[in-house]
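With one protein chain held back, the other chains of the complex are shown just where they sit.
So that you can tell them apart, the chains are marked A, B, C and D in the order they are listed, and the count of residues begins at 1 in each.
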Amino acid sequence: MADPVIQASDLSLTFQTGDGPVHALKDVNLTVDKGDFVSFIGPSGCGKTTFLRAIAALEHPTSGTLSVNGMSADEARKARAYGYVFQAAGLYPWRTIGGNIRLPLEIMGYGRADMYDRVKNVLELVELAGFEKKYPWQLSGGMQQRASIARALAFDADLLLMDEPFGALDEIVRDRLNEELLALWARTEKTIAFVTHSIPEAVYLSTKIVVMSPRPGRITDVIDSPLPRERPLDIRDTPEFIEIAHRVRDGLRAGHGDAV
Amino acid sequence: MADPVIQASDLSLTFQTGDGPVHALKDVNLTVDKGDFVSFIGPSGCGKTTFLRAIAALEHPTSGTLSVNGMSADEARKARAYGYVFQAAGLYPWRTIGGNIRLPLEIMGYGRADMYDRVKNVLELVELAGFEKKYPWQLSGGMQQRASIARALAFDADLLLMDEPFGALDEIVRDRLNEELLALWARTEKTIAFVTHSIPEAVYLSTKIVVMSPRPGRITDVIDSPLPRERPLDIRDTPEFIEIAHRVRDGLRAGHGDAV
Amino acid sequence: MRRFREAMGTTISAMVFLPLFVLIALIALARAEADGGMAILWVVLFAYIGWQFVDALAGWAEAPGVARLVAPFALGAVVLVGWEVIVRALDVPSVILPPPSQIAGTFTGNLPTLWADFVQTILKGAMSGYVIGCLLALGVAILVDRYDFLRRGLLPVGNFMAALPIVGTAPILVMWFGFDWQSKAAVVVVMVFFPMLVNIVAGLADTSAMQRDLMRTYSASYWQTLRTLRLPAALPFVFNGLKVSATLALIGAIVAEFFGSPTVGLGFRINASLGQLALDMVWSVIVVAAVAGSLLYGVLTVLERWLTFWHPSQRR
Amino acid sequence: ADEVRLQLQWVTQAQFAGYYVALENGYYEEEDLDVTVLPGGPDIAPPQVLAGGGADAMLNWMPSALAAREKGLPVVNIAQPFKSSGLMLTCWKDTGITGPQDFKGKTIGVWFFGNEYPFLSWMSQEGISTDGGDDGVTVLKQGFNVDPLLQRQADCISTMTYNEFGQVLDAGVSEDELVTFKYEDMGVATLEDGIYVLEENLADPAFKDKMVRFVRASMKGWKWAEENPMEAAMIVLENDETGAQTEAHQVRMMGEIAKLTAGSDGSLDPADFDRTVATLLAGGSDPVITAVPEGAWTSEITDAALN
Partner (left out) sequence: MSARSGNRFGRAVLPVLAVVATLLAVWYVAVVPMNVKEVLTQAEREGAVVVPPSAAERRDAGRWSLVFTNPHLLGSSWSMDRARLPAPHQVAQELWASTWVEETTGRRGIVRSGSFSNRSLVYHGGVTLGATVLGFVIGSMLGVLLAVGIVYNRAMDLSVMPWAIISQTIPIVALAPMIIVVLYSVGLSGLVAKAAISAYLSFFPVAVGMVKGLRSPDAMQLDLLRTYSAGKAQSFWKLRLPASVPYLFASLKIAIAASLVGAIVGELPVQRGGLGARMLGGSYYGQTEQIWAALIVAAVMAAGLVWFIGWIERRTLKAMGAQP
């Protein structure tokens, strides 16, 4: 089998703050293979975001090794190996939806015609065809979030890093986007690392669920999902689903301790 | 039995906007009795907030009648009949937690000693004893939200209106606050009207679930919960719970239609 | 250079640059009269080293506070030494630009005069006008805030009046209020009133709908809402206005003295000294004005930090 | 043509008519000069402009020029078209002022900006303090107009015979209501409106020659202006870029100016110079100048010009 997409060994990351060091990550070991859909779940402050940012080389680990696509994280960033989706859509308000999706392409120096095709393709992929000329504020929150996913899909990165992309949306819109994300993942065969707070969301989406706990941030459980790849929304009422959800919740409780 | 706490008959409320009238509420009928825990659930824009605000006399119905504690809503407001908890904690950053809780008491002219006792009591009630002297930004989001609940509890109002008070919190913290809210409700015997987007939350908390649908905003279903008043968190994995949740979800789907 | 600094580490390189910086300054100063051309080259070198020094300081993560304190002085030193050397090397007539050393001498030699001028212009003229103008603005702001009709009417008209340039209004106000500090205070009132009004009005409006609704759920009275919510919320804006107005007040009081004054005051001194070609005195007055302005600004900054500690921009 | 830039000490008005006449009537051109007249204004110090190289020659009052000389700016008077002083103090009669000793306890408006020297010398000669109080005068820095007198903010103000005094009368005040003190009559007159250049420039023969021609043409302008006051006033008006001056005012000013330039052919009378210096030196504890200036004037230019 091919190299793992993400390989972290004994990874630690400490922030130096005014109140002393914060151990955001401690001895984290994880391997993510090509085509995996990995969810990271854990209470606030357990280091989910920090881990994702380390993969994206937006933070630099204090110790341990981290490789992305067989390179160092920073080389991978320079090689534009991944697309990153933030919690808020973060579209630039002065660019149209099309312009926003074109942004990474412009920066990476894609040709005109190529850009045009790619924008068109990803807009269709996220079902926003026809909204290219609209400005972000003319779209609902869910549509904006889809546009931001399209932006991360527009260039050739096989890895998608998503940090609570649906955190700000209401449950019903969220269900719909979850379904679409699964479909998209199936179609594109990308590797996806996905941070969430929601147990059903994690269980519903993932092939692998990473449960984390805080102070210091570490991995307490890695659950390989037995659910099939094809998942209707109703799967959430099946006993298997509920069982995995239980296991996740127990993992969370155990690690949660005193935090609120 | 006593008078109902909230009594709405044929209540309609229309906003006049630049793009024509918006029917936020249409022919709403509802009775809430003393000691009820009523949840309002429905897709975005269905009028949940508007209904709560109408009860609080922050909006004025276009037609129909609405009585609170047997008075008109505005009289009830002037009689300081309710405490209102907003989606965001909305604490004043220039006041300490204690100062924030004292705010309504100062305005309503409570005596010094009385204020002191009340602040102490409600801080204990929401498990924030010891944080009185801290400023809001020194607390986590969950703690801030509890402080804002304490603020609404500090004065003698038997009715608590809560508009998505936990919407901004993560699921685990939310679970904990839900548990605590139930305990508090049991202890204080207040009547609570609670807006939420989350089906499990609504089912877990309520004695009565009001399902709403938009355009125009109306009530599509009112479900009286058969669950016991005493509810451990695990109750959410019981078949009764899942059944009610199903019924709520169906109600929502039906009213949801085209929205995303 | 950069590579050198990377190799040395920022702390060490800052320590290396400091003596070098001082040394070159001394050489440049010493050479100023002897060899003008060389002296200017030394100044260029000095400026370069100064820049490297500041750059090293900027990267000095271990002591950001020190960097913040020292860097402005380093730039100031570069300017002052450069000025001194260039004026002396090029023999610039002192009636055009006196060297800083001469200005320093004049400054220390005329402290009683400058103090009297300071009292007249800053303490009497500027400060009284500043206080009156700000209080007046507060009063009108509350009125304007209370009556929407007034806001719609007064703000545009006020906006227009604020555009009346001080050089036109000052002679009129001197004619109305006499030659002494009262007319200067009047000019200051006119200058600070509108910026303060705009800021306070904006500040009073800077509450969220939710905060206002909260007060309604308590059925709080107008004055209760004003006291507990809107005034505190307005404070960051008020300080914004106070800072802008502080410099306006000083400038207004000084400039107004050009249009008539007793024989004391910073503006009078500038004017009279300029006529006597006592440029060293003119610059001494500028120093007084700049120090007074910076002090006032500093006091306001400290007050702001103290009173609006809760505002995100003040939290650290 | 040789370029000459002349810095005036005030705005364009008939006080400078001779130069504008020479310009308009082509007298400068005849001397092969290309003259630019730079109007002054409040707070423009002509010596500073000269020092910075912004002008070749300036007009200035001698007290101010001598003070500049002591400050280390060596300016030299090369011609003196104004024979007499037009400076005076104008007071309300109803203040009871009849002579200088009555100034005690009164408020007096004085122009600063280098124009305060004659007044300060005078007061120190009279032994009157200028620091206010019952035994001294309270000095106001007068603005640009006569309002302080009209509105009685001051008991006396400085006026020029040719300008501000007329404005006081124009405002409806009759001469009977006023008492005036001409510096000329008080024996404290100082020379006004001389032509000055930098000493170092005079070392250059070409510059000297240029100045000779300049002074010659300027004096020709002055004499023409004295004889044709109406026309001269109109020429001044034409040259006023600000459009602030009025015809009536400039005609009257020209008439008064002619009285001051009368009797001067441009050369400086050493007696006038000595009297000015003596007045300035007599400044008591705080004299305007501390020593008799050497080389502050030269007759070389006028001598050459007038032959």
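In this section, a contact is a pair of C-beta atoms (placed from the backbone, for glycine too) under 8 Å apart; a residue touches a chain by one contact, two chains touch by 3 or more.
What you are looking at is a predicted structure, and each value in this text was computed from that prediction instead of being measured.
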item: Chain not shown, its touching partners among those shown; value: A, C, D
item: Residue touching the undisplayed chain, where the options are C:L143, C:A205 or C:A290; value: C:A290
item: Chain not shown: contacting residue from D:D43, D:D185 or D:D274; value: D:D43
item: Touch criterion as defined above, residue of C:I172, C:M210, C:L231 or C:L307 at the omitted chain; value: C:I172
item: Touching residues on subunit D - with respect to the absent chain; value: 11-12, 39-45, 48-49, 51-55, 92, 94-95, 143-147, 150-152, 167, 171-172, 174, 240-244, 249
item: Residues of subunit A (touch criterion as defined above) contacting the omitted chain; value: 53, 56, 58, 77-78, 80, 82-84, 86, 88, 90, 92-96, 103-104, 106-108, 135, 137
item: Footprint left on subunit C by the chain that the document does not show; value: 51, 54-55, 57-59, 67-68, 71-72, 74-76, 96-97, 149-154, 156-157, 159-161, 163-169, 171-172, 175-176, 247, 250-251, 254-255, 258-259, 266-267, 270-271, 274, 279, 282, 286, 289-290, 292-294, 297
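Just so we're on the same page, only the chains that are shown with their structure count from here on.
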item: For subunit B paired with subunit C, centre-to-centre distance based on mean C-alpha positions, whole Å; value: 51
item: Residues of subunit D whose C-beta touches two or more other chains; value: none
item: For subunit C, residues contacting two or more additional chains; value: none
item: Category of the chain touch graph - line, ring, star, complete, other; value: line
item: Touch relationships between chains, expressed as pairs; value: A-B, B-C, C-D
item: Residues of subunit C defined as touching subunit B within the complex; value: 208, 210-211, 213-220, 224, 228-229, 232, 235, 308, 310-312, 315
item: Residues of subunit B touching subunit C in the complex; value: 53, 56-58, 77-78, 80, 82-84, 86, 88, 90, 92-94, 103-104, 106-108, 135, 137
item: Contact footprint of subunit C on subunit D as seen in their complex; value: 42-43, 45, 47-48, 51-52, 64, 67-68, 71-73, 112-116, 130, 138-144, 147-148, 151, 153
